[in-house]
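Excluded from the complex is one protein chain; the other protein chains are retained at their positions.
Letters A and B name the chains as they come in the text, with residue numbers starting at 1 for each one.
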Amino acid sequence: MSTIRERIDSAMLHPELRAEGDPDAIIRDGRRLDHAEGTSKPLRPAPEPQPRGAKVRGNRPIDQQEAAARFIAATEHEKMHDERLWDLRQKRDREMHGIPEWEELRSLASAIKEHTLTHLDEYLDQFEANARSNGIHVHWARDAAEHNQIVHGILRDHGATSLIKSKSMLTEECGFRHYMASVGIEVIETDLGERIQQLDNEDPSHVVVPAVHKLRTDVAEVFAHTIGTDPGNSDVHYLAEAQREATRPLILNADAGMTGANFVVAETGTFVVCTNEGNADLSANVPKLHIASIGIEKIIPRLEHLAVFVRLLSRSALGSPMTQYTSHFRGPRAGGEMHVVLVDNGRSERLGLEEFWTSLKCIRCGACMNTCPVYRRSGGLSYGATYSGPIGLIIDPTFNARKYSNLPFASSLNGSCTNVCPVKINIHEQIYAWRRVLVNQHEVPLVKKAAMKAAGALLSRPAAYRAAIAAADTALAHLPRFVIYNGLNAWGKHREVPHPPKQTFHSWYHANRGAKR
Amino acid sequence: MRIGLFIPCYIDAFFPKVGIATLELLERFGHDVDYPRDQTCCGQPMANSGFNAECADTEALFVRNFSGFDYVVSPSGSCVHHVRDNFDAIEQTDEVKEVRARTFELVEFLHDILKVDAFPWARFPHRVGLHNSCGTLRGLKHALPSELHEPFFSKPIDLLSKVDGIEFVRPARPDECCGFGGTFSVFEEVVSTKMGYDKVRDHAQAGAEYIVSADSSCLMHQQGCAERIGVPLKFIHIAEILNGASA
Partner (left out) sequence: MSSRDDILASIRANLPRVERPLPHVPLFDDDPPASLLSAFKESLHRMGGVFLDSPTSADMLAPVRAKIADAKIVCSTVPEIAGNRDIADVGAPRDLADVDFAIVRASFAVAETGSVLLSDADLRVNGVAYLAQHLIVLLDPADIVVNLHHAYRRPEFRDRHYASFHTGPSATADIEGVLIHGAQGVRSLSVLPIARAVGNLTH
């Protein structure tokens, strides 16, 4: 099999001669040639351009709706995204039906996490003591900045300038890659989805499948610009193989490796990393130096508890019984060095929120995203935050109430997320609770507040209410104002308005049963 | 038993026949049904958007209207879910707690309280897609949601299968949200309508002539979507079928 380089060298046309979006054309002097039997325009439609995520403007509230609308308008992307994630939800259901004790496992997982969180300091202490006695260096970082500085310090001490890493949402939270770039350290993502996103300068859109929003044609375009693949070839096996071959030398020559962790076991000082590619194990076992960035909420008490979580994680996330690799790190290998950075970054504060602390149970499986009908149709990038989908709605406001004040309203409160959550977080109830909090903190538009006040006043006064809906035509004018703040337009933009009947129920009752009174 | 009939604002204004069917159905079983004249709303539109303080007066009015009944029955699952599970903008006196505990949605009232085992007057020889609103399904536990590994049950199917001639179709996504979601339907209008289009297309491709639901709000949204994209479905509330509506 020829290498990518050979294939490009032997191509008949230099890639620069090809028109953007029309890989087949021959261009001379800026003109598309169409002599002989050549067509005057490309007949194969150009691939649908990838819809980009929410527009982020400093601290202004993210307009999730706007980004969702663009995603829905990209019909091929939306269809693939929705169907792929619904398929993951169905695979999850299939796994669930094969495990008679499924609901018991969920209850156990929830109970183990709640117990641990209510004794978090003790278990972290225990983990640190055991990890240290096995030769692991343990660091503590109060926030994202401190995490980045600590990791930088470790790398600097070892003269490391290149770092391979596996997927870690915590490092996304910390803006890690951006920081490393600013201090001149090359970071290479090794997870295929994360690598695609890194090469495309775009955030991951899903906690488990980071590039789920991309069509193969999007990936072909990214790889063509970055690792030199054929822009006209969007065969998935070709693209995956190209990335494997391009990344392998980077892995072999990296100075250091970084992973996250899915679980931490206090009893033995172990952290556990689950992947399907084995890229975490490459990152950890090829370079001498292994750094693990771990959120303090990942801890569980004992090995026996691990069984519950490992049985639930991959089944919930992907509908697969187990990840291809489930690796337990308890200490450095001979001649190697292992560091763990325990990160708070707002978690201890969230522990003190009476209605929301149980969100810390989250094991980042993504099942809530897969089942969420809003997420599937909006794409994870529409939320403009590290964490998207249902779990994002309830933890993002703790990072920035203003910027993420719209997110808890991007939900129909259907409750499917709560039912698929392996650790039984009452996600939809917390979304509902956040709405109250944000209203009380005045993080909602004044127009909406005014409309709601007016609605509350009208609906509590029977005579005024009766007058408002007495006539069928005024009913349509008044009623929607109870639930909207920008007029009938919003309801009627993409659907027909209800047909006003001849008389209200109240009028009918008065006419037909009034004598009873 | 004294029953208080609660007809929420949007049924009052847009679907009075659902209120009429509910009233007539309860009367068929020989019950004394009152309709307090000063009722308006349960407070859900404000509460749903986080404006809990703004719905206090409305909730207080609800309690004043419905205090003293043995049961408060309503053909609206989302409203009943709000009353039973969220109604906390006002002080939780004994009177408030009583009213909340005695408020039932029609299907659960017929199934669990009256334990109706026949609807001899009802005949509906059509293919129907059953839509359980998320509020009744996951909130009021009308039926088993597909996410859970528990024994199957469905109160609406139990009732509807006693209707002569009815035939159920099987959509691909039986309990995916249709996108109404209360204020979501206008705040996230693009996603809401896309969900609605997908829902009606799913039922249509499964062969449904009618979509039946215990929630008119979902029906209102789905009908608006179906009409906009030209999917020829008809929409009917479960109360109408159980009361003997022919079409």
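Everything below uses one rule, namely that a contact is a pair of C-beta atoms (placed from the backbone, for glycine too) under 8 Å apart; a residue touches a chain by one contact, two chains touch by 3 or more.
Note that the structure is predicted; figures quoted are calculated from it, not measured.
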Absent chain's touching partners (shown only) are A
From A:307, A:450, A:464 or A:511, the answer for touching the chain not displayed is A:307
Which of A:137, A:158, A:330 or A:513 touches the missing chain? It is A:330
Filtering A:192, A:368 or A:410 for touch with the omitted chain leaves A:192
In the whole complex, of A:187, A:215 or A:438, the residue touching the missing chain would be A:215
It is residues of subunit A that touch the chain not shown, namely 80, 84, 87, 101, 107-108, 111-112, 114-115, 117-121, 124-125, 134-135, 139-142, 146, 190-193, 196, 209-212, 214-216, 219, 236-237, 239-241, 244, 247-248, 251-253, 268, 270, 276-279, 281-282, 284-286, 296, 301, 303-308, 310-311, 320-333, 342, 344, 348-349, 351-352, 354, 357
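One rule holds for everything that comes next: only the chains that are shown with their structure count from here on.
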Between subunit A and subunit B, the Cα-mean centres are separated in Å by 33
Seen from subunit A, its contact residues with subunit B in the complex are 64-65, 68-69, 72, 78, 82, 86, 93, 96-97, 99-100, 102-103, 371, 373-374, 377-378, 408-416, 418-420, 432, 434-440, 444, 448-449, 452-453, 455-457, 459-462, 465, 469, 472, 475, 479-480, 482-484, 486, 490-491, 493-501, 503-509, 513, 517
Counting only contacts in the complex, subunit B reaches subunit A at residues 7, 9-17, 19-20, 23, 35, 37-41, 43, 45-46, 48-52, 54-58, 60-61, 86, 134, 138-139, 145-150, 173, 175-177, 179-196, 198, 220-221, 223-225, 227-228
